[in-house]
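All protein chains but one are shown at their positions in the complex.
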Amino acid sequence: MGANFLSEYINNIIYGVKSFITGMGLTLKHLRNKKDLVATLQYPNEKWPLPERNIGFEPSDYNVIRSRLHVDIDDCIGCLQCEKACPVDCIKIDTLKPPKGNDYDCGKTSHDTQKKMIVPRFTIDMSECMYCDLCVHPCPEECIYMVGGPNEDKHEIDYEFSQYERHGLIFEFATSTDEDILDIGGETYLEERKVKEEKRKKGEKLEGIVKGESSESVDEDQPEKEKHKDPLLEIFNIVPDKVARGIAKKAVVFGKRSGFDFSKISEEVEGRISAAGKTTSEMSTAIETLKNYKPTPIDIEDPSNSKENESSSKVEKGVEELASKSSDFNVKSMDFITDKMIRGIAKKTFMKCKRLKLDVNATIDSIISDLDTNSKLDNDTKEKLLSFKDIGKTSDNLSEIKETIKEESNSLFDIKLLNAIEDKMIRGSAKKIYMAGKRANKSSSEVVEDIINELSDKMDDKTKGLIGDLE
Amino acid sequence: MYKILDKSIIGADEMVLNMGPQHPSTHGVLRLKIITDGEIVSHIEPIIGYLHRCFEKHCENLSYEQIVPFTDRCDYLAAMHMGHAYSIAVEKLLDIELPQRVEYIRVIMSEFQRIASHLIAIGAFGLDVGAITPFTWTLRDRERILDLFEQVTGARLLYNYIWPGGLAHDLPPNFIRNSIDFLDYFEPQIIEYDNLLTTNKIFIERSADVGVMPKEVAINYGVTGPSLRGSGIPFDLRKNEPYSIYDKFDFDVPVGEGKMGTIGDSWDRYYVRVLEMKESIKILRQALSQIPDGDVQSAMPKKIRPKKGEVYSRYETARGDVGFYIRSDGKNIPTRLKMRSPAYCNLSVLNEISAGWMISDVITILGSLDIVLGEIDR
Partner (left out) sequence: MTSIVDYLLNLLSFIEIDTSLLLIFVILIPGIGLFLVMTVNAMVAVYMERKVSAFMQDRLGPMEVGLLGFKGGKKFWGGIGQTIADAIKLLTKEDIVPDNADKKLMLLAPFIIFIGAFVTFVAIPFSENLVVSDFNIGIFYIMAMSSVGVIGIILAGWSSNNKWSLYGAMRAAAQIISYEIPIGLSLLLVVIVAGSLNLGDIVQWQSNHRWFILHSPFTFIAFFIYFISVVAETNRTPFDIPEAESELVAGWMTEYSGFKWAIFFLSEYANMLIVSIVASIVFLGGWLSPLAILNIGIPEKWMFLDGPILGFFWLMIKAMFLIFVMMWFRWTFPRLRVDQLMYLCWKVFIPFALANLFFVSIWELIF
């Protein structure tokens, strides 16, 4: 055992020494043969050759070298294939097509293809580019390529294009002048570009809040203030007396904060106004409106929209909002139900009915029946739901109002209502007819007639009925 | 192995050591929290995520062709493997059959990439152990392989060459001759590395019997690749579940035998990599002599828009078993793409096999597992 250990010990040492000597001999060999084996390239004096130019492909300008991208802008037909292919979105292209009447000649590419649009903006951000070569392959005119190899003579710099500033790596290739853009009828494009440029310049300065221009800022703030005005307080704007207005508004705010409902708020206002002795006719009207006022889920554009509008679409919108204002029945009305399950069922039914465009009463009925079938209805809930129904009566008035308004103006129905048509093809054609009618300023009934005449053979009864309804 | 001292006897405290994200020896930004008793390690907790780039989420917004450069960047030391694995997955979804020339070229590229990746693994392992010279020599040889890649694709590290349905473009005319020259130059170099590093007594002392991974531990933790084969299990996806045309080639699967110590120690894992390079040379010689002619892009679809379905495909990269799961809804972008990364599972076994060794050994074991953080964090 001892002898075994000793012999193993000695063997280890001998093996170790032998391996050391082999290793050291190898390193010495590398030291002596340094001239042949050195693998360093002294860079600025000696450069590594770029891969072979022609890899057996036509055309002979094709190369595999990855370096700076270049675009021969005269060849670009604006097909946007390279922009779609780029995984990091470093290519940004804007194209402009001459409209129908304009006969601007966009030119021909070097492969004799007629160009159909001009490219006023072709920016490649080389600091984002990942040199993956995916944009080079799809180009049909081979106008975007990486510099180097066979096309080296045309360019000054290839892969050594470091810049001192970051925006030096954003390459712009477009060469369209402003006159060209105006010739082709792209004034709006020029204006948009100007606006963007100004915004960018302003942003670059990063001035922050400038103290000397406080009056300007106040002016700018005011239109915003108007947007955020509370509609409840707006009601009192008809009262000419400022002091009375102030008292009334304060009372409203107090009432809101205390959580009163509207009748109580109006009582509060009345009380305060009479105590101040400012009761006038306008004030009483305002208080009445407040009593009957129902909050809407619609956003703040209400005040501006409830004012007079001439265009038909806005009237339509206003009517719709009025309808929803007075109905006060939306999904959130279900929130009084405390039980989560029942609330969920009620809301689901509400949404279903809304999609089917049932009116308020029908909705409430269906909700009640659904809750009943699930045996989740209790009397309190039923009563509350039925109370919502009462409000529904006003909607009848509203539909009358709607009709009258419609008859008064020759307003066209909204194109979005055509979305009810399920078939894609028919929907498309219907919309086209609608647009044609709109341009010709036809009335809604005429448009509907046109649609029916054109597509009657393709439509089924359901669709016909839908379109008939639109009238 | 060293016995971890029982704290109750001595009353000594444990020390928590942090091998931070910036360290010369963790192969990337990996953070190791090591709890030691003096020099002897009792518990290691790897903390990853420093290189997470949201690859899988990103792929939900990119079309199939656009994902290929991103797969390259996951495992940047074996980029061809990732592209190949992804392309095989997408082709399974699309049910395309590829021309033979495409398959041969892909196999050639993959095997070259395997040699390149193993060269770095060997060099970096030597660097971790303290031998600085073999690292520079292996890197010099790797540069020659990268030159070959540069002739074909134009890029040296991230190629974007293997596309679903074919390749980006064909081989240059001198490629076959250049690669055979390289193979003739490279075979004696492996003998040189053996002389300098593999049979060096100090190196054997450092790595043999260190970090032994028994078979059961390896299988339970899901370890794949050369680390698994170093523990004696002859499992290689190229032989067991052949994909592409690997069943046409004649090669062996090297397995660790415990030549210098026990089976499954760090020396075995290292030696399996050296032997795998030799096997790759064999495959390359056979493939280079048998390339058929053909059109490389004939099977490429114009727009990749697979039908509804999902696919999971496995592939053997230099580090182990990468899996791609792709689910598509009929659009031209995938709904969900997941990549099972081999280095992630290989790293998880670190705690198990390094308990009881010293801190220097932890680095040795980490080097023998050969991880790449880009793949772990994606």
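Order of writing sets the chain letters: A and B. Residues in each chain are counted from 1.
Throughout what follows, a contact is a pair of C-beta atoms (placed from the backbone, for glycine too) under 8 Å apart; a residue touches a chain by one contact, two chains touch by 3 or more.
It should be emphasised that the depicted structure is a prediction, and the values quoted were computed from it without experimental measurement.
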Partner chains on view for the chain not depicted: A, B
Candidate in contact with the missing chain, chosen from B:S42, B:T133, B:T199 or B:T262: B:T133
Contacts of chain A with the absent chain, listed as residue ranges: 13, 20, 23-24, 26-28, 30-31, 34, 37-40, 42, 45
For chain B, residues in touch with the removed chain: 15, 17, 23-25, 39, 126-133, 136-137, 140, 196-197, 200, 202-203, 205-206, 358-361, 363
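By definition in this document, only the chains that are shown with their structure count from here on.
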Interchain centroid distance [CA atoms averaged], chain A/chain B, Å: 43
Residues of chain A defined as touching chain B within the complex: 12, 15-16, 19-20, 22-23, 26-27, 39, 51-52, 55-57, 63-66, 85-87, 130-134, 137
Chain A-facing residues of chain B, complex: 62, 65-70, 133, 140, 143, 150-155, 158, 160, 168-174, 192, 195-196, 199-202
